[in-house]
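What you see is the complex with one protein chain gone and the rest in place.
Chain IDs A, B and C follow the sequence of writing; residue 1 opens each chain.
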């Protein structure tokens, strides 16, 4: 931690700050400049709230000098984490596509979509059984029945599955049926849920919250990893900005930023990121071009009658065409989609 | 719902849109303008996703023509809801102040603070037993022990208490000890938790999420009210913006906006809204001046040694002085702090 | 400037950074911690782009340790700047209200409004002669004719005037007629205009840009002051956020923040900050309660027929009532409205 004193800070103020640092068991290095004094605090600052110093008399600014995350960062883990689930590989030179409907609606529906997306090259099947809906009056998902259909479809088409776990109490049952557990954007800082996911040994797909800074996304991953579960796949899905044309602003730049800060794989979800079908393909291509390790795409064979998010779901033939495009883009930047 | 067709929309496109509206059981009124055709859809649109129409050929824009919330809005409930908890009154001409430490740390600590804030005019005692922390390595609260201390302090000083319920599984135990249950900003869209809170009959203090539009705050209240619990106190606590000097931007304008749209009381939390002690008093005064029904203020008798959020906690004497100021401001605008 | 090296930075990388710092004529102090090395750079860093160091190998983060503004900051100018224009005083314990129509429309209109606002206690008359309009097809102001009317009204009612200068080429003419020159939000970073305003010796009312951080507002003031014109009145008028109910989010917290960082007076403009008449009074009261040195309020005697911004203009009787309220609020916090 570095504490920058004001230009007119008194010796007494500087002493008080130093004394407080010693109280935390930190070593203090004092650099006296022409205009200002800087105090470098050396030691374990993980329990220090830097605002405690910001409000002390004579203090100008306080800067942290290490990331708050350890396990999720590259500092002590330089190599990319590679997560394998069945034939799907997240990380490394692979670009891996997850696809499927927003909600599982019936076996017939899911089988039709599963076949189409697998044929087009998707490696993981997605589908929601428990749905977080902004309106209490909207369709809330099929629940366990949906999970069973997911599992059956996964076996039938030999494709691993991912579905959202919305509540701690659903953890056991979702664990039983799904191969990857998804944490939705609204739960990115549901710390008890993250803690529970740290105790399991299945991969977690962690979506960025709508108002989460990249650092906070990595801290959420840290929560899971602190429990011993290192298989975390990050997912950019759009942040909230002043722009109103799109539902959210898909922050493509988060992809290269996360790749630099963290060894964890990161994919993009252009379906929720834009909320509009005709924007999904351009943004999916952009994410791959920017270096994403994969995509999560909503596909529906009959979006007009989908029970949720039909307007942002691709038709199977649109999805197949998109796969062709991203395959070439992956190749153009030295990566591949098997 | 109003559907505005493009200026060059064909008759066929207009017919398709009309047909789709009829499919939803809606009546369609067609207004043919000089340049554009408008379709007014009359009937129950609560299950219609308006993006379904936005992506149809020939459609320019789709507008909703009613609020998505019913119980939380003023349309069918013109009079202010007034919520009474012991001597505390939220709503009407009262301005009611909640105060206390961020975390319950010990009986000694809470008793000292409870006495001070009650003496200064606070009507509800706050304190956290379960703490949502962004770092898995930070103090997570005393748990049930903290709840017991809260209850004891409440009885000792004859003041109702409010504390956060972070998890569904804690609902029963928090119900047992606390008078008002708080939903934190990160849980504002934890829909299962909101649903459970709809089943109880104690007041809920619902904090606005950091990226929640005002409409979404009201929809979150709707979730609770849809279950039959109408005692919801809203709380503005800062939204995330590009400004970095303050932790969050306390959206004071949300107060008059909510007062117009909803009959529910709304208070402000300037402690979390700014994150800095010296900004708490100005923003608390601003909130009351703008018409807030109350405040939630963090107070600590020894903030330098607080286990959490010390830097944003007021000293008891600062709190007492703030109470004097807001008392006069309330009076200046025709309200009162008993 | 403080440069924090990565934990695994090599000696060679640290040397390279040091060498580069020396190249800029800076002294380098090296603090070697258990995990990281920190380099403190002492000297004049005003011409250094800190990103140059952020992209060097082995560098983790770079922190500035002084404000980029000198003249606008409190460090070398601890006392509040007080600006007097006629009977109006900005700064100190006074709260001063500017009022008038959005646009000058006619002598009759301006005289009617000037009389009303002066009677109610306004100390400065506002009115636009050149209007920045988002549509090229909208009313653009009366131009010099409007300036003349302003000046006549100012003399008639013995009240100083403020009007916007939109273009460098208008500077001379606006100087001739107005007592205070306003820089609109969209021109806050029109650096050539700011430079020209630094050369004059009349007060400047500088509005915060819609996407400007507080530091950038102070840097814009610095531009004017660097030219020798120290009479700058800052104005918070709302920032752009994801909230859509209000036009902008009036950032009330900017008021106490600016008061701490700068000696310049700061007022608030709740008319543009909210864009809606019924939100103007609550937000005006909030701004004064938070410590604003004044207000700028749009008032129109016939807002339904105003040529611009009628919907956010107060009726004269609403303005008079607001003046009573803010007078009491000012008094409640130890200030006064003469």
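FYI, contacts are C-beta pairs under 8 Å (C-beta built on N, C-alpha and C of every residue); 3 or more make two chains touch, one makes a residue touch a chain.
Predicted, not measured: the structure shown is a model, and the values here were computed from it.
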Missing-chain contact among C:232, C:276 or C:292 belongs to C:276
Hidden partner sits against subunit C at residues 20, 46-47, 49, 51-52, 54-55, 68, 132-139, 166-169, 186-187, 189-192, 194-195, 209-211, 216, 219, 222-223, 226, 239-240, 275-278, 304, 308-312
Residues on subunit B facing the left-out chain by the touch rule are 2, 4, 6-8, 27, 29, 31, 33-36, 38, 40, 42-43, 60-61, 63, 65-66, 75-76, 240-242, 244
In the full complex, subunit A touches the hidden chain through residues 211, 213-215, 239, 241-246, 249-257, 260, 273-274, 278-279, 282-283, 285-291, 325, 328-329, 331-333
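Keep in mind that, in the parts below, only the chains that are shown with their structure count from here on.
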For the pair subunit A and subunit B, the C-alpha centroid-to-centroid distance in angstrom is 26
Expressed in whole Å, how far the mean CA point of subunit B lies from that of subunit C is 31
Among subunit A residues, those touching two or more other chains are 240
